[in-house]
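Here is the structure we will look at, set down as structure tokens.
One chain of protein is taken out of this complex; the other chains stay put.
Labels run A and B following the written order; every chain starts at residue 1.
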Amino acid sequence: MARYLRNGFLITFAILWLIPTYLLVVNAMTPSSSYDGSPDWFPGGFGFFDNLSKAWESADLGLGIYNSLLYATLSAGIAVFAAAFASFAVIVMPTRRRGLWFWLIYSGTLLPLQIFLAPLFKAFVDVNLYDTQLGMVLIYAALCVPFAFFVVRNYLTTVPDEITEAAQLDGAGWSRLFWRIHLPLVKSSLLAAFVFQFTWVWNDLLFGITLSTSPNIRPVMAALAELNGGYSSLGPPIVLAAALLVSLPTVVLFLTFQRFFASSLKPVG
Amino acid sequence: MNRRKSAVTAAAIAAVMLSACASGSETSGGASDTLTLNGDRADFVEAYKAAGEELEELTGYGIDPRNVPSTESYQQVIRSSLQSDSATDLVKWWSGYRLKELARTGGLANLDAEWEAAVENDWVNPDTAPSFSYDGHVYAMPMYKSYWVIFYNKKIYEDLGLSVPTTWEQFIGNAQTIKDAGITPFFGTQEAGWTAFIWFGEILSKLNPEFYADLMNGDAKYTDEPARRAMEIWSDLYERGFFTSPDVAWDDEPALFQSGEVAMVPMGTWRNAIFTDNGMTEQDYGAFVMPTIKPDVTPSVIVESGVFAVPEKAPNKEAAVETLGEWLNPDVQEVWVDEINDISANPQVEIENPILTSVTEQVQQSEPIELERYWEASPPSLVAGNVKDLATFMVDPSKENIGPTLQRMQERAEQEWAKWEQE
């Protein structure tokens, strides 16, 4: 009985969850000329590649994808390592004022993002970071650090003290402890943080459109935004087709790591 | 391998990668014979380039356009960059009070001489100067001159045996026939935010254009009789079921209009570009200026012009000012309006698009007074707030809601006008 209930619950919710995704795919395939202003439930033709090529023509999606790959990989990578270092310091090392350091770093994820836009724009212009790849990598890395720090820090607390102590008795220094003992133990949390932050950077629009403007700097979501909006003659099917395409990398990443999380994770300790 | 060494190596690699990062192709000190232009309309970029080529022949300076794909972010970028030397040489902006807001801070270059020259050449109607001026000085040049009209679906009109209305009664009669045929007569939505003012402005200007102008300038009150009457008419039309749902997507409007789900769309002639792009021709749709509500009302039409301005701190200020002096040159305008499919601010420029031609003919015949669009006609924060109130009204367009809505709009108007005068 309980089993049926459980299965019924899961299947119902899974189907509910798939409906919007299904609509997304179907409407991305609707030829843009036959879109009549309300969503289609069944494909009215196959216009996906047509839509895609129109989108590709109007917005420089290729460059955008390249830029976003660069920003997402570098920023999420830098952030995860910076976060791992800092977590190690506040959890394993005999640091003073751990609470202060924790809240200073973590508060970065608590502040409403939109408030950073105006001051950052001005500052970026002043120090010549505006509309540069370096500027984008830096700001995305900074935005990714607090969340990664929070995740990694909490997983580090699950590493038993004895492990640290035993290694230290063997004469291991901090650096060795960090690289050889703790980092491998919390590898899964590093990966989880990386995947989430990669996805976040990939999907960011706000900072992309504020801090960059040239096609060779702009991330893909900013390029995609050119298609959207009421002044564009490209209807929803084209926007959806393009959105579907640019979501592929994160979808693949998620599904790959999803399997990893589900199967190969070993309990810590 | 040593861990520390590996960390150092990793850091070095990261540093090299970071230092190899590119700078923006459009922001890192472009060639001195091109002017940078910033805007918030991706669909104009090709047209800027085309017009730029013509301008280059006249002045020696071409145009290198950029675009910020969100109006909010764009405004913020311009506001912040006006104070610094990071401004582009040319900026797209709005006319009326939105321009005054920038001009009064001293951030824009004076274009009096260029405007005078254009007037002497008959390139622009001198009566429109106030839309581009602050304190008696011109600070911007009009990009185009859009008339606000009702686009109508010709197939629906033909199927139902309707003709283009010349009186309010015919207009409403047409709507009723369309409604009876199971088609939504009017497009109206608050979904995109700003779109909420469209019907209010249209109805009020066709009811009492003099009052409309006074209200916009702060010389009349939202609680006065004509405003109340306009809201009642709007409410009546809602009661008769003439409008689309107030949450229909504005992005869907071209598709709804083309597929015949909606028969009539009130919009500036700039919308013509999208309809044409979507493959609609003069067989499919036409446009008319909405008839006045009573025959004795002065004919009027709402006009809208996007503008170009030059920041005082623009890197190529002199060249940018000179270029705007040639902006209204018919050689430039012909290329430009052909690209954007709208009407030129230069009355000499011929239009090829038949729908636009029919609009200019109607305007020439009835010689309406030209009113500024609601969005630019009052201080920006007053407009932004009142548009929200109008949006709320569209969700509950009952007679009971008229009084409170206008009351709130008037209270805001008093506050915001006081603020505006004070600054």
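In the analysis below, contacts are C-beta pairs under 8 Å (C-beta built on N, C-alpha and C of every residue); 3 or more make two chains touch, one makes a residue touch a chain.
One rule holds for everything that comes next: contacts and distances are computed from a predicted model.
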Hidden chain of the complex, named as in its UniProt record, picked from "RlpA-like protein double-psi beta-barrel domain-containing protein", "Fe-S oxidoreductase", "Sortase" or "Carbohydrate ABC transporter membrane protein 1 (CUT1 family)": "Carbohydrate ABC transporter membrane protein 1 (CUT1 family)"
Sole contact to the chain not displayed, among A:Leu138, A:Ile217 or A:Leu234: A:Leu138
Contacting the left-out chain in the complete assembly, out of B:Pro246, B:Gly325 or B:Pro368: B:Pro246
Residue among A:Ile91, A:Ile217 or A:Leu234 touching the omitted chain: A:Ile91
Residue numbers in subunit A that touch the chain omitted from display: 2, 6, 9-11, 13-15, 17-21, 23-24, 27, 37-39, 41, 78-79, 81-83, 85-86, 88-91, 93-99, 101, 103-120, 123, 138-139, 141-143, 145-147, 149-151, 154-155, 157-161, 164-165, 168, 171-176, 178, 180, 188-189, 192, 195-196, 199, 202-203, 205, 221, 224-225, 228, 236, 239-240, 243-244, 246-247, 250-251, 253-255, 258-259, 261-262, 265-268
Interface with the unshown chain - residue positions in subunit B: 1-4, 72-73, 75-76, 79-80, 82-83, 101-102, 105, 107, 190-191, 193, 245-249, 380-381, 384-385, 388-389, 391-392, 394-395, 423
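Methods note: only the chains that are shown with their structure count from here on.
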Centroid spacing, where centroids are CA-atom means, of subunit A and subunit B in whole angstrom: 36
Residues of subunit B defined as touching subunit A within the complex: 3-4, 7, 14, 17-19, 21-28, 38, 41-43, 66-70, 73, 76-77, 80-81, 84, 86, 192, 248-256, 259, 261-262, 273-274, 277-279
Subunit B partner contacts - residues on subunit A that touch it in the complex: 33, 35-38, 58-59, 74, 78, 117-118, 121-122, 125-126, 130-134, 137, 175-176, 179-180, 205-206, 209-210, 212-217, 222, 225-233, 235-236
